[in-house]
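With one protein chain removed, the remaining protein chains of the complex are shown where they sit.
Each chain gets a letter, A, B and C, in the order it is written, and its residues are counted from 1.
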Amino acid sequence: MKITDWKKFLLPYENAVEELKVKFKSIRSELLALGEYSPIEFVTGRIKKVSSILEKAKKLEVNEDEIDEKIEDIAGIRIMCQFVEDIYTVVDYIRERDGRDMDIFYEKDYINNYKESGYRSYHVVIKYPIQTAMGPKVILAEIQIRTLAMNFWGTIEHSLKYKYKHNIPQHINERLKKAADAAFQLDQEMSEIRHEIRNAQKMFEVKSNV
Amino acid sequence: MKITDWKKFLLPYENAVEELKVKFKSIRSELLALGEYSPIEFVTGRIKKVSSILEKAKKLEVNEDEIDEKIEDIAGIRIMCQFVEDIYTVVDYIRERDGRDMDIFYEKDYINNYKESGYRSYHVVIKYPIQTAMGPKVILAEIQIRTLAMNFWGTIEHSLKYKYKHNIPQHINERLKKAADAAFQLDQEMSEIRHEIRNAQKMFEVKSNV
Amino acid sequence: MKITDWKKFLLPYENAVEELKVKFKSIRSELLALGEYSPIEFVTGRIKKVSSILEKAKKLEVNEDEIDEKIEDIAGIRIMCQFVEDIYTVVDYIRERDGRDMDIFYEKDYINNYKESGYRSYHVVIKYPIQTAMGPKVILAEIQIRTLAMNFWGTIEHSLKYKYKHNIPQHINERLKKAADAAFQLDQEMSEIRHEIRNAQKMFEVKSNV
Partner (left out) sequence: MKITDWKKFLLPYENAVEELKVKFKSIRSELLALGEYSPIEFVTGRIKKVSSILEKAKKLEVNEDEIDEKIEDIAGIRIMCQFVEDIYTVVDYIRERDGRDMDIFYEKDYINNYKESGYRSYHVVIKYPIQTAMGPKVILAEIQIRTLAMNFWGTIEHSLKYKYKHNIPQHINERLKKAADAAFQLDQEMSEIRHEIRNAQKMFEVKSNV
C-alpha cells in the first residue's frame, strides 16, 4: 500500500510530538515549582520531512507500507541537559513511565558508545498511543537526550551531512572529530565543576551540623 | 489529612490541563489540515484558585482530605463552538475516547436543561490518568462545551457572582436573564443560518450532478 | 512594477502584525497587573491571503504597484472587547499613541453607522514604521475593534461571503440581518448589566464611606 496522503499519514505523529513536548516540559516545570533541580534544560520536537522519510526508507530498503513500523524517528523529541549525568536521570524518568503512558521499544547509549563520527546522544525509541479523528493508533517516536554541547555539535554535523548529501569530505570529517573532542572536553570540565559544587555542598552540610 | 502544600497538590492538575488543551486543540488542527469543518473553535484551560477550592469545599461540606475526589472542577477545560449543534459533535468525540486516554465520570446537559439563572453549557467530568515526578495519579477534570454566546454570558455571570459573593441582587438577576435570552436568541438565529448553508450546499450538489 | 516575490513583499506586514499583537496584549496585561479593568479581552492578528489581496485590488481597480498604498488591511489586527463602551476606550488608547509608535491614517465608526448588511465594528487604519532585513518601511495596518457578539456575527458573515463569492442569496441575507439584530440585542443587554454593576459599585462606595 502506497502512502497517498502524507498530510493524513503524518497527523498522528504531529499530535504525538505536541503531547510529548508538553509531558517532558511538565517534568521541568514541576521540579522547579517544587524548588528542586531539573535535569531537563529545554525540550524541542519535530516531524521528519517527507523527503527525508523517503530517503531513509530507500537507504534501509523499507517498503512504503512498512514505513510506520520501521522508520522510528518520524516523530522526534529532543531533551537538552546541562550535565552528562542529567541524561541518565532523564532516562530513568522515561523508564518509570514504561507501561504507563508510553512503552519503551529499545534504548541506544551513544554516549558510552559514541559513533565513529563523534556523535554522542542517548536514544530511547518508544511506542506511543495516540487518539486521532480517525481513531486510535500506536506510533513510534524517538527521544534523543543530550547535553547542550552534544546538541551544538550534532546540529553542525546534521547541516554538513545535508550539504554534502552524506558524503562529507575527509578533511572536514577530521575537523568535525576535533570539534567533537572539544565538545566532549567541555562536557567533562562541566561535570567536574558539578562534582565540585556537590562536594562543596556536602562540606557545608557537615559544617552546619556541628 | 490537611493539604499542607497546595503547590504540590495542584501540580498534577496543571499537567492535566496542559495535556488536555493540547489534545483538544489537536482535534481542531487535524480536521482543518484534512480540509474538514472543525466543531471546535478554540480551547482554554485553567486551574481553580485555592481560595475558590476552599470556598466550594465549605459550601459542599467536603473535608480537605476528600477534595481531590469530590471537587470536580479543579482542572477545567473550556471548548468553544460556533453553533449549538457542534457541541454535541464534540461530546461524541469525547465519548469515543472513553476508556482510552480518559474515562467519562458523568455528563450534564445544561443546554437542554438550562439552569434557572440562564446558564447554558454541556459539562463532561472525566477521570484522567497523569504521570508526575511523584508517580502516577488519576485526577478529575471538568470539560465545559459551549457556544461563543453561552461563553460570553457565562463570563459576565461569573464576574457578577464574584462581585456580589453569590448574592446577586434581584433586579440584576432579571437583567442577566434577559441577557441570557438574547444570547439564546443569537444562537438560534445562527443555527438557522447554519441550516440555510447546508440546504444551499445540497441544492448546489443536486444541480451540479445534472 | 509587478510584485514578483510575494513572500518578500509580505514580510514587513508579518513583522508588523507580530509587533502590534504584542503591543495591544501588553495593554491588557499591564492593566490586569495594576488591578485595573482591561477593556481589551483578547487580540488576534492575520495577514491577508495573496488571492484575497489580488481580488480586492481588482475590485477597487488598484494597480499592483499601488497595492501597498491602497490596500489597507494586508496587516490586520482585531481587538475584542466585552462591552460596546470598551471599544471607545481602546480607540482613545490608540489616539494617545498617535505620532508616537504609530500614526492614525483614518478612523471609521461602523458601530454608530453600521453597514446595511448588519456589520458593526470600529476601524482604525494606521501607518506603522517597521524595520526589516532590507531596511526601514512604513506600512498600513487595519485595527478592527469590536465586541464578542459583533465578532461572532462577523465571522459567520465572512464565511458566507466566501462561500457565495460575495453574492449571498436574498433569504440568507435576511437571516443574517436577523442574527445581527440578535447580536445587537445581546450587546445592549450586556451594556445594561454593566451600568447596573457601576451603579451598584457607587451605592456600595457611598455606604462604605458612612
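Annotations
Following the convention adopted for this analysis, a residue touches a chain if its C-beta (ideal position, glycine included) is under 8 Å from a C-beta of that chain, and two chains touch if they have at least 3 such contacts.
Everything numeric here is computed off the predicted structure, so don't read it as measured data.
Screening A:7, A:70, A:95 or A:175 for touch with the missing chain picks out A:175.
For the chain left out of this panel, the touching residue among A:82, A:131 or A:144 is A:82.
Across the interface with the omitted chain, chain C contributes residues 7-8, 11, 14-15, 18-19, 22-23, 25-27, 29-31, 33-34, 93, 96-97, 100-101, 129, 131-133, 135-136. Taking the whole complex into account, chain A touches the unshown chain at residues 82, 148-149, 152, 155-156, 160, 163-164, 169, 171-172, 175-176, 178-179, 181-183, 185-186, 188-190, 192-193, 196-197, 200.
By our rule, only the chains that are shown with their structure count from here on.
Taken as a graph of touching chains, this assembly forms an open line, each chain in contact only with its neighbours along the path. For the pair chain B and chain C, the fraction of shared interface numbers is greater than half, so the two copies use mostly the same residues to meet.
Rotation angle relating chain A to chain C: 180°, from a CA superposition, given to the nearest 5. Put simply, the C-alpha centre of chain A and that of chain B have 36 angstrom between them. Distance from the chain A centre to the chain C centre is 43 Å, each centre being the mean of its Cα atoms.
Remark: chain B and chain C have CA centroids separated by 27 Å (rounded to whole angstrom). Taken residue by residue, chain C touches two or more other chains at no position, since every residue touches fewer.
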